[in-house]
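Contents: one structure, followed by commentary.
All protein chains but one are shown in place.
Order as written gives the chain letters A, B and C; numbering starts at 1 within each chain.
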Amino acid sequence: MGPLSNVESLKFYAPEMVLSAGILLILIVDLIGDRMYKRKGGVSNRKVHGTLALVTLVVAGAVLWWVNHSTPESEVPRGVAIFGGLLARDAFGDFFKYFFLGVTFVVGLMSMRSRDAIDHTDGDRDAGEYFALTLTTTLGLFMMATATDMLTAFLGLELVSIMGYVLAGFKRRDRKSSEAALKYVIYGGVASGAMLFGLSLLYGLAGTTSLAGIKASAAVAASPTTLITAVTLVLAGFGYKIASVPFHMWCPDVYEGAPTPVTAFLSVGPKAAGFAMLIRFFGGALPETLLAKGALLDSSPWPLILGASAAITMTVGNLSALGQQNIKRMFAYSSIAHAGYLLLGLVALSGGGSGSRSILFYLVTYLFMNLGAFLVVIALAESGLGENVDDYKGLGTRNPFIAVVLCIFLFSLTGLPPFAGFAGKFLVFSALLEHPTSMNVFLAILGVVNSAISLYYYARLAKVMFFDKAAEGAGPIKVYGVHAATLTVLAVPTIFLGVYWAPLLDAADQAIRAGAPAVIGAARAVAGL
Amino acid sequence: MDFISMITPEALVFFGLATLAVAGALGVALASNILYSGFALMATLGGVAGLYLFIGLDFLGIAQLLIYVGGILVLILFAVLLTNRIGAVNVTNVSAPRALGGAGALGLLGLLTHVAVKTDWVLTTPVSTPTTARIGDAFLREYLLPFEVASIVLLMSLVGAMVIARRAVRDRPLPPVQGATAPVDGAERLL
Amino acid sequence: MEKIFQIGLTHYLVVAAILFAAGMFVVATRRNAVAILMGVELILNAASLNFAAFSHFVHGHITGQIVSIFIIVLAAAEAAIALAIVLAIFRHYRTIDAEETSLLKD
Partner (left out) sequence: MGELYASFIRPKEINLLYLIPLFPLIGAFINGIFGKKIQDKLGKRANHGIAIAMMVAASGVALYAFLGMLIKQPAGHRMLHDHVFPMIHIGSLHLNFAFAMDPLSGMMTLIITLVGTGIHIYSTGYMHSEKAYWRFFCYLNLFIFSMLLLVLGDSFAMMFFGWEGVGLCSYLLIGFWYTDKKKASAGMKAFVVNRIGDFGFVVGLFFLFWGLGGYWQKGQYIDETRGAKDMVTLTAGPSVLPQSGEFVAVDGFTRKGVTATWIDPAHAAHHPGESLNLLAEGKGGPGAGAEQVSVVVGPTMSFNELRGQLSITDGGGRRPLAEHLAKKKVWGVPILFFVCLGLFIGACGKSAQLPLYVWLPDAMAGPTPVSALIHAATMVTAGVYMIARLNFLFVLTPGAMTVVALVGVMTALFAASIGLFQYDIKKVLAYSTVSQLGFMFIGVGVGAWWAGAFHLLTHALFKACLFLGSGSVIHGMHFLEHHGGHGGGDDDKPKDNRLAADPHDPQDMRNMGGLRRLMPKTRWTYWIACVAISGFPLAAGFYSKDEILWKAFSGGNILVSGKLIWAIGLLAATMTSFYMWRSYYMTFWRREPTAEMKEHVHESPLSMTSILMVLAALCLVAGPLLGFPMAFSGKEPLLERWLNPVTSLAPFRALTHDKGLEIGLMMVSITVAALGLWAAMALYKDESKTADKLLRLRRQNDGVHKVVYAKYYVDEIYNATVIRGYMALCRVLAWVDTYIVDFIVNAAGAFVRGVGWLSGKIDKYGVDGAVNGVATLVMAGGRRVRKMQTGRVNNYVFGIVAGVMLLFIVTVVAL
């Protein structure tokens, strides 16, 4: 089935259209809000806009579900190119769409009760913009995960990046936040510039911007040096998005400076989208002769590049996290380390193994545990607790629920059984060991060693909470009900997926099986332009 | 060999424009005053626009002029002026140690030039026809979706820029009470 | 030698390479935030020039130009945001020197 035309594609773009409508609605309500509800009484901006955003997300999710279930496979297959080949509509993309809706939903819930994100002092007048920007980021994430063309990929990436800059600098009163935004925008600009330059070289070689076209092009395969230059430049862009070493340096500063809900968002959403793009790129755009398959398994550079990246990323991330006092910064480094583990899955992917499945699985577990950990920081910050490790002293007695839940997330992040993180790591490592080349074995061992190192800083936080005494006069801490409820909702799968991971694994399998990483829309009509 | 005869007017024009662009780039890199850097950037952008027009990419050249030179550059100059007291002597444009950066940039340059020269690009015979109509057509057909998404990008960028630049802080302490509504200054709300 | 004066794809690519390298040099050495942003613009221009050149010389259809236009548009959007952030930084630090706006480190 050839690519669908613009009009035919609209149906499959409905979730994105819902998001766009939501964004516009929020902006309009924000403009006329004064007249609509503020004068009449105490409805706060953040509640109105937060609710609008959450409703938009739910509706988008429902529409996504409806579109998929109302269109029989026989009529329009699950893997089809839409908008003339610019985007794909496939199970892989749908998996990520649900994922992003989930992330945004949780972040939205977090943000509604976080002074860090939305300043309460001026009648939280920034709330409308905040939620509009968040939804726009989600739109960009959708685009990144479904893009099968350089142009749309880049557009999605920039959409996410630009919204990210604004969100990182959203705390206008906080100089750290502004600094974070500045570093982010400069770094992001350079990285995406480098990536664009790489993409331009690929375009020059292949004569097309379609990822499948690049793969099919003979010229691309014929010029290895140019291809490698292009790919390394492109990897700079991907590396920036997923925060892998050596393109990670923005990450700790931005994570520390940005409002905590935004940090949580950035640490999960764009990272996952980056991996979605990476899988599509490596699965769909690079010529097979240079992908590690068959005879070229040992000589091909991609596994080596990715493996080296993964090794450095894990190690640097974990080592840097060791001495951190600021919890957000610690989580920033930890998220770098997790990007390393995820890259291991990509190494396995280029070995022809079940790598992409493990990446999808890992990302979902990462969603629960990382958002959970950040939500704890947010909930405690709302009660006036600082962001340093020492501020958490004696939390075990001050609020046992929060302390226990945080411990669950921490142990899951470490990868201890029976938590979800264990299952994720287990799958990644076993995907890696499906082809036990010496490099893969080395990487797996390094991964385990790194997990052991990470135990140190995660467990330190647990130790501080339960074994150190709180400062004099520190009473019990209360958190908002919505935070506690969301934490519970996040903690349950964190445990559950560690014990019973079959359904999620099946879902990941489904997403891969429908031909996802392979780029759809190779037959995009380019003649006549 | 007749060196002079090889220099066609075409070549002259190209090298003029290329020199303008490259010199501008070097000016951005090396100028000691940020204002000079700004003007050097203008030269580069203009040069690149000229290069577009040189190979008949009329729409692109004009767009480059209009958006870059007319929009972005003005924005940059505004920023320069807003963040530097012109009256003050040092309109700072200090550089970090240049050796390492220079080495990296030179390495990159070498690599990219190597790629540019050595690769067997599959060339066609270029034809120069007016592109505006074709681009307009493409935006409404093949690239309708990116075109529409770009509008969202621009809209939200404006909103974002407004949020960030909004002059809300008058260095007043944060009121501790949650939900307390400070009187909203109408002028402040606009920017 | 003759080739140098037959203006073709390589010429454009070399110019773009120079712009790219210069942009990288700017962002790696300049301390003024606005100057760094100028460097970013140089990099984006280099990429845009590449796309346009490939579009013209390699296969003669307009895809590359379309990408170039999008690059310009996104560069504008990014510049607007970046400069707003620079203003915010200036408000906090009274300077836009990258050296001095480094509260966040280690």
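Note that in this section contacts are C-beta pairs under 8 Å (C-beta built on N, C-alpha and C of every residue); 3 or more make two chains touch, one makes a residue touch a chain.
Note that this is a predicted model, so its numbers are computed, not measured.
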So there's a chain missing from this view; which of the remaining chains does it actually touch?
A, B, C
Considering the whole complex, which of B:Gly27, B:Gly101 or B:Gly160 touches the chain not shown?
B:Gly101
Give the residue, chosen from A:Phe105, A:Phe154, A:Tyr187 or A:Phe331, that touches the chain omitted from the document.
A:Tyr187
Touch with the omitted chain, as defined above, among A:Pro3, A:Gly239 or A:Gly447
A:Gly239
Across the whole complex, list the residues on chain B that are touched by the chain not included here.
96, 100-101, 104-105, 107-108, 111
Which chain A residues would touch the chain omitted from the figure, given the whole complex?
182-183, 186-187, 190-191, 194, 224-225, 228-229, 231-233, 235-236, 239-240, 245-247, 249-250, 252-253, 299, 301, 304-305, 308-309, 315-316, 319-323, 453, 456, 500, 502-503
Interface with the undisplayed chain - residues on chain C:
24, 27-31, 36, 98-99, 102-106
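Keep this in mind: only the chains that are shown with their structure count from here on.
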I'd like to verify one number: the distance from the centre of chain B to the centre of chain C, where each centre is the average of its C-alpha atoms, in whole angstrom.
6
Chain A to chain C, mean C-alpha position gap in Å, rounds to 26
For chain B, jot down the residues that touch at least 2 other chains.
112, 115, 121-122, 134, 138, 143, 146, 150, 153, 157, 160-162, 164, 169
Shared-contact residues (touching 2 or more other chains) in chain A
151, 155, 158, 162, 165-166, 169, 172, 181, 197, 201, 204, 207, 529
Complex contacts: residues of chain A adjacent to chain C
150-151, 154-155, 158, 161-162, 165-166, 169, 172, 175-176, 178-183, 185-186, 189-190, 193-194, 196-197, 199-201, 203-204, 207-209, 252-253, 256-257, 526, 529
Contact footprint of chain A on chain C as seen in their complex
13, 16, 20, 23-24, 27, 33, 36-37, 39-40, 43-44, 46-48, 50-51, 53-54, 58-59, 61-64, 66-67, 70-71, 74, 77-78, 81-82, 85-86, 88-89, 91-93, 101-105
Across the complex, what residues on chain B touch chain C?
1, 3, 6-8, 10-11, 14, 18, 21-22, 25-26, 28-29, 34, 37-38, 41, 44-45, 48, 51-52, 54-57, 59-60, 63-64, 67-68, 71-72, 75-76, 78-80, 82-83, 92-98, 100-102, 104-106, 108-109, 112-113, 115-117, 121-127, 131, 134-135, 138-139, 143, 146, 150, 153-154, 157-158, 160-162, 164-165, 167, 169
